[in-house]
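Removed from the display is one protein chain of the complex; every other protein chain stays in position.
All chains are identified by letter, namely A, B and C, in their written order; residue positions are counted from 1 within each chain.
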């Protein structure tokens, strides 16, 4: 079998990450529906190509921020899925010691500044991080992942103006999956939407098929190169779809079965499409299957580890809050 | 002397209102610097053509909202300058019984929903009023006056999206005087500014020389006609200049003498330009002088009345706040 | 004729009745239409009253609240759905600087008859950004009424009272109560704002609470009764105005006051009650006034941590027992 091209090798490793995200999210969903994981879980299934294609172009020192649907972004940036699964299970050695949970996963060791339970706030915080990069004269970029529902929040619009006037190394990634919870974003979004708005602030970027991993990767590479060269902020507008309901408490009834089938079909699903491309490049079915089973095994071990791990001591509830002034 | 054209007659009456606003603002400024009026006063001098040209196209049942620089908008909509001057002096029979002061003048009897001390909040409230018009199926429009500094506040950007998606009878009037307090708005505004932003939300409108009364009047007439016909929101972007510092506590030192002279010259000043146009239409110098002296006399009487009027009783401080639950 | 309804169904019925009764009543917020709100509290109402009276909005909290304010001063009676109290902070300015002050600043020219609904409290794993109890903020703000129903009956009765109130009402439903069932009489009079509910009678100790904590307190009162300790349990229902007379009369009789709240104890509303009682009854107290509330920490995700931040029936019982033991 012929040696793989560099690109194929790169795509193969990106597929590995996509598979891990998919398995993680399916397992997290099962654990949530099954009552093992408390609260609700917002699954990223169907959008994996965006997190992976973008983060493949980032360094550990670069920053990302995320929203309520943040597992994929964290894994793509390099967070440990086992520690993350432990966090979902509320365990002591979870990513955030069980204090955060699904919607509040952060890993500062790899520049993941946090998922966020408040729509758009992750983006404004990332812009602040980009400003710190400027103050400290560092060679880094900051990236914010947010959805098409977030674009109607004022703070996000303030963020676009802000990033441009200070010419910050900031990449805005809008994941357009068509919905904000149960609402069709088309019904509550005026004019040309995110792209027209970003451009009205003088911010340039690219529109891509968010389920096309190679397109996301290539576009991000171009934009990030411009950011690193001091070209100021950029945007990536990626069209996609979430395969599952808004979260594990949502029925998803507002979507037609037809729409779901269209988007989950092999010609739309980002993983199936990546696999097809790789096979065409001469990657063997066996290798693909291996990646799948590795991902499955990894996540199964993560779930097992999460189940087995100890819960935090109650006293931990009173640590890591303001040093001066006792919490009780 | 030949009879005046309808337009000349209309402009003459608009000049009358502009003169009253100018005299009111100069008197208010003197009273503030002199310590007779407490707090600070934000003078509208130099921007009169916008308030007057816009409001000339509104009915008493239409709504307007304003910002911190609101005297001109109130007078143009039909508020009584004498009651307003009493309000600035904190008197019992001022427009708001002395409770509001310069930055909080409202007159609901003529659809003036209030000046506002919080930048951009007057605009979002006006959009809410426009939504009430829709809920109640009324034949009215709502107009918001705001400055070029306000356009960078998120709530104002949310307001643009909002007015468009619900297709509200809403006119956004941006008074671009180049400054937000001591800051040049050009330095903190990205991209194409207000016009580009409004258009990105699918809102159409017109850009005018805000010191050209006839241009403001004509543009507003076109836009408001479209609003009344159910055409959805519109904008008016009017370029202008404030002759005085931001308010009576501001030095204004950040502006060059040259810039001020250019903008206060007869070829820029909205009142001088209106007078020149009227003279060219055959209106007599005497008639113009009469309008000026009438305005002077009216405002002198307003100041005299304000000085003479009684202060409110202390007990009034505890009225008109929540009916249930005593304020003390 | 009384029926068994959930807390959410009771609120839905109340809104349905008020919208039938008064065409000026309408509601706006995210996801009200298709799914009828997070807990079905708007279920079917958009189909019945149309999209102009049950309005699905973009994620624009500032504008959601401002639309309510503007529409309220323009002749309608909006029910503003802010989803969670945590997100209502995105509209704190519109709530405090506009809704609460307009009537007063403008000397009674306008009223602001709106209801701002925002669910509070922990619901099991909802974590730091979806669990806060913010009533103390709103009680401190002049011009706001604050209501917190704890039963289906009171959610039906208080919501109707809030909608009929001519002043802005901050309406805090508890998200852990959505599905609890209880008797509701559709034809009952609205619950008077400012009147508490005496849940149990007793002569040994007065236990004051509100919202979700009512359930824990009822369990504690029962346990204490078994120990021969007579607890007078009072559910305030409205925090501003609060039923000072009922509470102080009770404490004057029992000589002991215990306040239990889910919110953070420091600076919570319990402090206001304690301070008032301490001043009015200092020489009638037979034991120190005690307060139970959450520690001054964000709400953690993991169960043992979350439990460490909850006020439990056991804590209430032990505190009450101490109080009765001490110096009787």
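By our rule, a contact is a pair of C-beta atoms (placed from the backbone, for glycine too) under 8 Å apart; a residue touches a chain by one contact, two chains touch by 3 or more.
Bear in mind that the values here come from a model prediction, so they are computed numbers and not experimental data.
Visitor: When the whole complex is taken into account, which chains on show are touched by the absent chain?
Guide: Over the full assembly, the chain not pictured touches A, B, C.
Visitor: Looking at the full complex, which residue from A:11, A:75, A:118 or A:238 touches the chain that isn't shown here?
Guide: Of the candidates A:11, A:75, A:118 or A:238, A:118 is in touch with the missing chain.
Visitor: Determine which one of B:28, B:85, B:110 or B:180 touches the chain that has been left out.
Guide: Residue touching the absent chain, from the options given: B:180.
Visitor: Pick from B:98, B:128 or B:191: which residue touches the chain that isn't shown?
Guide: Per the contact definition at the top, the residue touching the missing chain is B:98.
Visitor: In terms of residues, what is the contact footprint of the unshown chain on chain C?
Guide: So the residues of chain C touching the unseen chain are 86-87, 89-90, 92-93, 96-97, 100-101, 104-105, 127-129, 132, 136-137, 139-143, 240, 263-264, 266-272, 274-275, 278-280, 282-283, 285, 287-291, 295-298, 300, 327.
Visitor: Provide the residue numbers of chain A that touch the chain removed from this figure.
Guide: 63, 65, 95-100, 104, 106-109, 113-114, 116-118, 121, 124-136, 142, 154-155, 158-159, 161-162, 165-166, 319-327
Visitor: If the missing chain were put back, which residues of chain B would it touch?
Guide: Touching the missing chain: residues 37-39, 90-91, 94, 96, 98-101, 103-104, 116-120, 149-150, 152-155, 180-183, 187-189, 250-251, 253-254, 311-318, 321-322, 325-328.
In the analysis below, only the chains that are shown with their structure count from here on.
Visitor: Look at all chain centres (mean of CA atoms) and spot the one farthest from the centre of chain B.
Guide: So the chain farthest away from chain B turns out to be A.
Visitor: Indicate the residues of chain B shared as contacts by at least two other chains.
Guide: Residue numbers touching two or more other chains: 154-155, 158, 161, 165.
Visitor: If I count partner chains per residue in chain C, which residues reach a count of at least 2?
Guide: Each of 57-58, 60, 62-63 in chain C touches at least two other chains.
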